[in-house]
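Yeah, one chain of the complex is gone here, protein chain that is, but the others are all in their spots.
Chains: A, B and C, in written order; residue numbering restarts at 1 for each.
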Amino acid sequence: MVNKFWPIFFMFWPILAIVSFVIAPGMDWWFPGPAMSPLGEQIDNLFYLILVIVAVTFVGTHVALGYVLWRGVDNKDQKAWFSHGSHNLEILWSIAPAGILMFISLYQLDVWMEFRVKTHFPEGTTPVAEVTARQFEWRIRYPAPGKKLMTTPQSDDLYTVNDLHVPFGRPVSIRLRSMDVQHAFFLPELRVKQDAVPGAVIPVWFEASKPGEYDLTCAELCGWGHYKMRGRVFAENESGFEQYLETLQAEQNFDGVTQPEHTGAQIAEYGIEDSQ
Amino acid sequence: MNRSICIILFCAALPLVGCESGRAPSFQLSEQSQELSGFAKEKVQGELEAGFGTPSNLVVWSELDVDFGQYSGTVKKVGPRPGTLKIEGEGLAVASSLAGVRSLNDLKGAAVVVSSPSSVTESNDESSGEDGADASDARTSELADTSSGEGESESYRVASYDPASRLLSVVNENGVPAQLSVAKGDNVQILGPALQEGRNLYLRHCMHCHGVSGDGAGPTAQYFKVKPRDYRQGVVKFTSTKANVPRPSRDDLFRIVKLGVPGTYMPSFMLLPDEEVHAIVEYVRWLAMRGEMERKLNAWLSLDYSKEAVADMEEPAEEIESAFAEAWADEASDNITQFSEELQMDWQEADKEENVVVPPTERVPPSPESIERGRKLFQGNKAKCASCHGLTGKGNGPSTESFNDLPGQPGVKSDKAGLFDIWGNIVKPRNLTAGVFRGGRRPIDIYRRIHSGIKGTPMQAFGSTLNKEGEIWDVVNYVLSIPFENKQGGH
Amino acid sequence: MRDLTALVIVPAALLVLIGCTESGSIEPGGGAASPTAVTVRGGVEVAGTGSTASTTGGEVELIGDPGSISGTILFDGTAPKLAPVVAQGTAKADPAVCAKNGNIPDESLVVSTGGGIANVFVYLSKAPKGFEFDKPAEQPFLDQKACIFQPHALLLWSGLDFELKNSDKVPHNVQTFPARNSGENNNLSPGSSMKTSFRNAEPAPFPSKCAIHPWMQYWTLVVDHPFAAVTDADGKFEIPNIPPGKYKFRVFHERGEMLERGVEVVVKPETETSVEWKYGASSFGL
Partner (left out) sequence: MSTLNPAADASAHAHDDHGHHEIGFVSKYIFSTDHKMIGIQFLFTTLLMLIVGGSLALGVRFQLAWPWRAMPVVSQVAELAGGPTFVAEGGQISPEFYTMLFTMHASVMIFLVIIPILAGAFGNFLIPLMIGADDMAFPVLNMLSYWFMWPAIVCFGLSFTVGGLNAAPAQGWTSYPVLSAIVDSAPGAGDAQTWWLMGLTFVGVSSMMGSVNYMTTIINMRAPGMTLFRMPLTIWSMFITAILQAFALPVLTAAGFMLLTERTLGFNFFVPGGLIVNNGDPTVGGGQPLLWQHLFWFYSHPAVYIMLLPAMGMVSDMLACVVRKPIFGYKPMVYSMAAIAGLGFIVWGHHMFTSGMNPALGMTFMISTMMIALPSAVKVFNWIGTIWGGKVTFNTVTLNCVAFVSMFIVGGLSGIFMAAVPVDIYFHDTYFIVAHFHYVLFGATLFGCFGAIQFWFPKMWGRMMSERLGRLHFFLTFIGFNGTFFPMHLLGIAGFPRRYADPYIHPYMEHLMPMNQFITICAVIMGVAQFLLIGNFVLSIFYGKKAGRNPWNANGLEWTAPSPPGHGNFDILPVVYRGPYEYSSPLVDGRDYLMQTERLNPAAEAVDNPADDATTDPGSDS
């Protein structure tokens, strides 16, 4: 039995691996919640598709490996099997993977096109804000309520930081810029990621399918404070969004007289409305 | 043989996984204190440690009459386990006028004072009153008692507190569950929760730039073009307070932490929960007070007992030292009391309603006329904004080129031309065409900067100069219009 | 066999680490190894009583009526001629007004023909104990003429308002750099004036300047007692009405800085004690 230790050992860890993947969702070692955008759902589906294919391959290869090892250790023959391989097998295991891989890659293309190719963006994608990444925060510029987002700053634009409010239920886009180095606009729950490249303005569209608060992080090393770039996308209904812009406008035009001073607590409303 | 080898190798490798070195963050003495001669430096350090403690053992100092939050409750029953108390009613209640201390949870290690009802009833009544000052007066006087061990009161430290079960477990100074000499109905108080949580958050979020001692010289700061604020003079640039009120209000600090300072490395902490930001604000104020205390002690001692002063006295060293000892014995007590009064007064001033700059009139609508008037004032001889900010507001006025005098040191010239702030850094007058406003872009923010200047910088208070109706508003309107001057046509 | 060794060692490694993790509790942001504690400290107990002699306060015997001190501070040798800070017509700011018809002199050392040094502060760092006095009725004011501060050395009482004036045709401002008060920086438009004050006494004179015309400097001493004086153009000063006793005076000059940390002066009842102090070029870094 001792000479079987190692085959068992090499069998044992793949089992652990599989198990860990099986229990992972239960242990909350999985995606940060279900995909909160239609595109995200497609991405998840692709992920699960690949996961299945990969899992099968993984199990298959390791079973094979374990089997040949097992057989190998108690190979009582005086000599090993003298073989230089099999042409047909080679053909077989070249064609099969090729087919699968080809399938996977072609199957993905349309999702990619939808996400990145401008002509394939969904109907009615409207730009809501300009997000400028800088070390180490997200500076956000909205058009004044009822206005369109201009490419250059306007005198009545509204500014805020780290807190991007958008209407949910329809595709919206942002103009993604970087003020200094390369950053990446990453919404884990929405499965959106796009680098902010210095010197370029990149339109990024996404659609929050439910109202709520989604984390916004930076996913491209941007310096010592890379981890500090904590922002959020706050998806709310149209009226709530309008309401927000108006509050922001009021706050921003505050002249110290005409209305009660916004104390810290009230600023926080924009920041912390409902984070229990 | 192999066995032994691998054991040896394993031991050799242990350092790799060696446990924490046990080192803890520590406050550093300021440059001036370093200039003091040994014996004086000792005293200063001792005074600061006694009054403020170390980052890992903060001291709420009764001489420093500031509210750092307080939780209090009444003992329902002692036990079940040794060192645990059950708190009556809702559990620990906030007994403090301080905004930010509600629902702080990180109480571990905070000081607990358990005292018999008689000695504390009145302080409870008062601290529930609106006026924070009175409440804290009562409390601190009582703290003084507890510290000096009078009255039947005991100090422990929090091990844990569970709001749900209202079970508070405490340990004594040595960290072992305390043998409580506590009776039902005794009053329980947890001191300075805001300060403590603030310290934890500060060490995590702020220390790398602003430094453990708040000297703006954290390890990361060395790379910045725009240096982090050094709190130790108690001065911050962007305040809502009047020109003659030197300190920022709590709200000012809160805004800065929440919104960040565009155009600098100060990021926005918008998404930190309010309580945490409040706690950070409290800790920053406390650090500033510590720095000021050090500064005041220096101002007093450095004249006679700085290294160079001692060097050019003819008396022998021990004579000077004994002279110092006398002087210290004679004056320290009064001075320190006075210093702490001064700085509390400064910080209390800052939080008073009447010291916030409120424009007499509401904003003049940004009409072309108003903007034109603003331009005249900006460029004209009355305010002469242009001499620093330049005729077109690019921040390149003649003063930035022609002078290199360091502030507060007459005759001392810098090798670089420019304007300097009190921290010795060159400050560029803001380039107003960029549309980046560090102290906030609301009209009121800009109004206040014009009205009472930017503290610590050559940007002066124009409140008394632009005193005619709406003059400041005109300038504000002009300043806000500068970034768009050339784009107005297309708009 | 071999695996036994391994099985011994793996837990060992684990243990070491677990040891580690417990030595510092796990939640992030802890920073220090030891847990934070907020403890209480009572009022400072400092040994000694208020009445003992102090190096700076001086010993006072309140016997008899007050005397007075009059003194002169002289420059030892011939004072050098200092170049003007701004020569006529070369002002880098507002040449239309500043240094238009005349140099702006360097006032960092002003010596009269008689050798008296002006603008020297003579003061006690602390009022002698147990002696009452009242605050003066009015305070000196500060004026700005032809881009020069007048006076160049200002002696103020703490807590009393004093006036800042601008008699020029250009805006000025006054930026102060005190040690124990908080600095201010007020703009003064042409011909305007304002009032301000310092709350705390200062241990030593401090400089102030005009940020618009940085060559404009003056020095202020804020005191909370009457035992201080500034020398006039001839280097003379007077401290009237001072109780008999032995004092240690500070003598401060902006260039020579602390000329004396505690020069001893004995005041007899109802007599004028006159003193004369000489300082050579070296004291002024010349």
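By definition in this document, a residue touches a chain if its C-beta (ideal position, glycine included) is under 8 Å from a C-beta of that chain, and two chains touch if they have at least 3 such contacts.
The shown structure was predicted, so the numbers you read here are calculated from the model rather than taken from an experiment.
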| item | value |
| --- | --- |
| Candidate in contact with the missing chain, chosen from B:S26, B:S160, B:S181 or B:S367 | B:S26 |
| Residue numbers in subunit B that touch the chain omitted from display | 2, 5-6, 8-10, 12-13, 15-28, 55, 203-205, 207-208, 211-213, 218-220, 222-226, 263-265 |
| Where the missing chain touches subunit A, by residue | 3, 5-6, 10, 13-14, 16-17, 20-21, 24, 28-32, 42-43, 46-47, 50-51, 53-54, 57-58, 61-62, 64-65, 68-69, 71-73, 75, 77, 79-87, 89-90, 93-94, 97-98, 101-102, 104-106, 108-109, 111-113, 115-117, 134-135, 178-182, 184, 186, 188-189, 191-195, 197-200, 202, 215, 217-228, 230 |
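As a working rule, only the chains that are shown with their structure count from here on.
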| item | value |
| --- | --- |
| Mutual neighbours - chains that touch subunit A and subunit C alike | B |
| Per-chain CA centroid nearest to the all-protein CA mean | B |
| Pair with more cross-chain C-beta pairs in contact, given A-B and B-C | B-C |
| Distance between the centres, which are taken as Cα means, of subunit C and subunit A, whole angstrom | 61 |
| Whole-Å gap between the CA centroids of subunit A and subunit B | 39 |
| Geometric centre distance via CA averages, subunit C-subunit B, whole Å | 25 |
| Set of subunit C residues in contact with two or more other chains | none |
| For the subunit A and subunit B complex, residues of the former touching the latter | 135-137, 139, 152-155, 159, 161-163, 224-225, 228-232, 251-258, 261, 263-265, 267-268, 270-272, 275 |
| Subunit B residues within the subunit A interface of the complex | 99, 208, 220, 250-251, 254-255, 258-260, 262, 265, 267-268, 270-271, 273-274, 277-278, 356-359, 361-363, 435, 441-444, 447-448, 473, 480-481, 483-484, 487-488, 491 |
| Residue ranges of subunit B touching subunit C (in the complex, touch as defined) | 3, 6, 10, 14, 17-20, 22-25, 47, 50-51, 53, 55-63, 68, 108-111, 113, 143-144, 146-148, 155, 157, 191-193, 195-196, 199-201, 203-205, 207, 234-235, 243-244, 246-247, 295-296, 299-300, 303-304, 309, 313, 323, 326-334, 336-337, 342, 345-346, 381-384, 387, 398-399, 402-403, 405, 407-411, 419, 422, 453, 455-466 |
